[in-house]
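Can you keep this structure in mind? I'll have questions shortly.
Removed: one protein chain of the complex. Kept in place: all other protein chains.
Naming follows writing order (A, B, C, D and E), and every chain is counted from residue 1.
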């Protein structure tokens, strides 16, 4: 807990001598970008599997008294990535690290943050407890599905917002975003709060789509409130999983006379044949970040890196500087 | 943990011999109704204050091995009511109760369930931890402001839904609710999910009001998406505090040509001059429950009791029966 | 955990750059005095209430990696002050402070430190658990009603003794305290240990007053062992609440031929009409400290500030110096 | 947690089929008396030591789902007796007992319940934590040195009072205790509260002895307030350890003209040559209980058994009946 | 915690009305056998995966106040099976089960029960902590790789021994096992304790094989102590993973003149091409249990079911009967 007022870059290696970066297997690409931004190498380590699928971990550098940051998204295969993270934390704790920050750019299981009906788990809380009992002393994450998940932890949690990155990339791409031509769309009731944030940031009007429960003829219908006709629509969400909601929203919007359709979403889960669905849809472009690595490149998918955000946050945590300043 | 298959009412006192009901000072009216419904008296106890304002508690009946239910809303004065609850739990735990259920019809501090910016508390989580460390073994509550608060606990939480009671009382009052004349209004982004529940239940269309951040001229503006003109509007929310949001929404709706305006809200916090504001507003009626006692009666306020719901839930917990059945 | 051998005063601001002082609303006067003594400003923060009485907290300065001292007496209104303290701790913990010391000059609920009969709480222990679960890493307090309360915590507790301050102020006022003229009086069985400490310190004889349980005629009688007649009596206690015990002791002593009567008590709770009672009593002067702010000034009440004691203790904790040295 | 309204003695073995009694080695005599009173045998078990002094435990009866009461005083050799108790609890917990009550008639280390100066332990709290972490679910003890020790636990603690037993035995012995002839003496400041209890119970006046710190000539002096001359003195304390305080008090009292001198003390620790000292002193009789076994019989020592008290408390805990009733 | 002395089979359904069996996906075959043995159906439930690989759980029967047994081996895919188990526990705990027993026939990660060198995890302990924090109240498992893993838990653990089943099946197969013809072989230092158990049970001599660290020419050599020539060898181990150790041991034994070679191992992990290796080896038969389901049948593999053992243990836990009796 040295006081580090002075940050002369030439003293970088000395200044950061107590910082250790470990990259799990879930998103090594992002870990390497963060490592480059910070000019601190990823710690040498064995993070693999035994023949029976059990995870094998061994850190090859001294971490005694160090401040360790472990970068691991709990994206698919979520259980493997989560266990790898927990085992890494265990290894580092037993090796006497002075603090352990779990940097989880994509926090899986976040949609299971409440009981919708009886006898369901609250898996997101379970995960919070697992991370804490394993020995994490702090969590850094990006755009939690529900902000209340922060409260699932009693250790400090920094929930970073990536929407500025998406908004800027979108504006760069479009050129000029005019409030007469563009509308932000919340694709369901759960994304209205997020949509309002984008609407404030981009100074655009807002529309909301509601899914109606299937009626007797088993047709799920969608209701839209707000102006759509002849507008360019920007669908915003925190993540795209199967892309079914997104694509059926786009189809509905087209049928209502929408002009061009775009989507902004932080986390590109893209499960099943999501990318194929998007490719075949009327959507022009989907802007996402690199919290999850993309298995396949696709022309419609624009990836915006948030490595600079995460590395700046790691730097500030290590130097005991404010993180909220970053978002003022 | 006796098996209680047989529930012959004539055996009530024997069957429920291990159930103890304690009513805190926050909402004795509701506690008494629950006690009547269950036909089980409130336990004799001293729950008062010493001259220096410190809470004084003494339970005057044996609770050893009993299943104790403590009924206490953490409504204003919230800190006094909360501490009274915690101290009651402590007294009962040290007296060897076999289980302690905190029945908290109105769960205060629930709006502080996430950090909006840096260096804020997550007070709702703090409260969850305080209840747990004091010794609560289960929580029963009604319409949590954010359902994720359930996950703030590792003990079982039953979050009951009261909206059926409000919907039925409203329908009884109106007679016929027609989807051509009535619209559900979510008064801000945060209440859209709740509004959608009402909209599904009542088979009515939905509209959403957004507050815009004040522009340079410091005028806070409101934007509404959805049809308002010539409609009867039902504003739905989980609670009414100062009633400012509610009343300015009503005024805006009137200015847009709305017909009659009603409000449904579970928790009547009614802080400051809320009731006066409602009285002076174009709102016809506000339907609320009795999770919080009303200080003053008012013609516009219709109180719907949920004592039967809570007493049925207590009965089922004690008899180890399913609660989710109640909501199927 | 920097080594701070060198304490050149001119380097004060650098030396103490990691120390953050926060003053709660219970005793801002004392917090400001401590801040002055240390030459460290109170941290900028919002500590207020929402319209519904819920406490609102936001710290406006970076506390990441800082050693935070929160000064808050849990004097009346005790529940508000206690919750404010807990919520401050929660906010600071989630903002990644490196340590959080709760400085509680008056520790409320301390008289509820044991069960006198069945089914009572041990509220002082509950408070200890609440502080710990909220995230306090250390407690500093003054003259705990029962020293065993230290053991209610597993975190370090520094229980400071203020009696030197009272004794010195009393001696300054009286001029010469002669063991032939002055007697220390313990006003009940529970204050005998404390009285003995004063008696040793001031080299004065001791007398003890016992309250007898009311007899059949419901007259509470008082029994005194030790010499009273023609003596000046110094009644010593840890706190004055309603002042009833103090004033009826004074009356009894007068009826036994006592000369002048003084009282020394650390904590001026002064609930109900305590000050009026004292004003109307035969007591000459009551010496108290400023662990609790006085609502009304009164000629008979002499307030001795302990700000210098608390600020020195904060300084020593921060500099990792011994506190017991202070009391040798 | 069966309801056990019916307590027909003839059904004793069935009624108590889930109760298991285990007697540690510290006070087998008392354990056997309790076992006799309850008509329940001590569970068959191996509780011994290996050749290297490590404690060896094996319970030879099924305890799965049973309510286990382990009777063990933590009298000298205190560390052996304490570890034996902790290891017994561990064995029983791992064997799936449904509850474990530590019955600790004499709770050792209770005098170390606060820090008198810096860098001391609070061993009584440590012991409370050790018992809890080992798996005790409840504690029953007798006349804790400081009642606040109850608050060191978060599990229920029943602190029983044995003074009625001593008072009755003393009255039986003396015949008539007259308030003109008898005085209760608190032998130091710390025993005044206890002395007041005896004084109320026996309707006798009270006197207090204070030890003065040695002056320059290193003579420890004693000061007594209250009438002694020509009185029979009853010195009361919670325990007798070396008996030095007791015997020097007796000598001082004799020098002040006291008539006969008796002592009542719950716990006969009798360390070093305590019994010899008493034998050689002017004390007539010392009344003690059997919370600790006496190594040597002595004419001056009168042992009053509290087995009936403890067995009744065990019975009530098992039957979920009130214990406070016992002390009304 | 009803007393259930009477176990009339005809009352089975009433007697076991509070027992709920849940079978995870890892070993449904075994779960069904256990369910059959107990004559209690597996609880209706949804245990599957969402499209993004996150586990989805919903129990469709009331578990409030029930004693729930969840049967799940943490065999490959170990992380999926483990997370499924943890999430099931979470769901059941939040649904107010009275106790939750994790029945884990094969306990994965058990080989990572100590640090062999620095900065390694102790994953088996991590797993123990994860199970406990999720809410398990008891663990039942079979032939833990290291018995000390029991001590990784503070909740009760029943570690069952399956070797009797293997020994009996082997004897049935061979007919007569003569100590002049048969030798037990421990295939490495770590399996000697286990080998001794088999050797005692079967009254056969023992031999030990040691792997030598590769010398300069990188040839790993094996050393055998004990008689091999012309003997039938029974290699015993707790599990077979890749089968490499087993097969190279068999080859070595053959080269030393061994007669027929058999293997007994509780857990058939059979990772990689283990079964192929065995098929191509000189081993006659490998006897295993069904703690892990076999993907492919093979003539050389003899599977012995332990369903009767586990179901008897569940029955005894539920009826509060001794389990150690089973192994006397």
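By our rule, a residue touches a chain if its C-beta (ideal position, glycine included) is under 8 Å from a C-beta of that chain, and two chains touch if they have at least 3 such contacts.
Here the structure is a predicted model, which means the values were calculated and not measured.
Listed by label, the shown chains that the missing chain touches in the whole complex are A, C, D, E. The residue touching the chain not shown here, chosen from C:32, C:138, C:252 or C:300, is C:138. Looking at D:25, D:129, D:181 or D:251, the residue that reaches the missing chain in the full complex is D:129. When the whole complex is considered, the residue among E:16, E:152 or E:270 that touches the unshown chain is E:152.
Mapped onto chain E, contacts with the missing chain fall at residues 113-115, 117-119, 122, 124-125, 129, 146-152, 154, 159, 186, 189-190, 192-193, 195-196, 199-200, 205-208, 210, 212-213, 223, 225-226, 322-324, 327. Take chain D: the residues that touch the chain left off the picture are 50-55, 57-63, 76-80, 82-83, 86-88, 90-92, 94-95, 108-109, 111-112, 115, 117-123, 125-126, 129-130, 132-134, 241-242, 269, 271-272.
Taking the complete complex into account, residues 1-2, 14, 17-18, 62, 64-66, 93-96, 98, 135 of chain A touch the chain not shown.
The rule is simple: only the chains that are shown with their structure count from here on.
Central chain assignment: B. Criterion: smallest distance from chain C-alpha mean to the mean of all protein C-alpha atoms.
Taking the mean Cα position of each chain as its centre, D sits at the greatest distance from chain A.
Inter-chain centre distance (chain C to chain E, centres taken as mean C-alpha positions): 61 Å.
Our note on geometry: chain B versus chain E, Cα centroid distance of 49 Å, whole angstroms.
With centres set at the average Cα position, the gap from chain C to chain D is 34 Å. Residue numbers of chain A whose C-beta contacts span two or more other chains: 115, 117-119, 122, 125, 129, 150, 154, 322-323.
Under the touch rule stated earlier, the contacting chain pairs are A-B, A-C, A-E, B-C, B-D, B-E, C-D, D-E.
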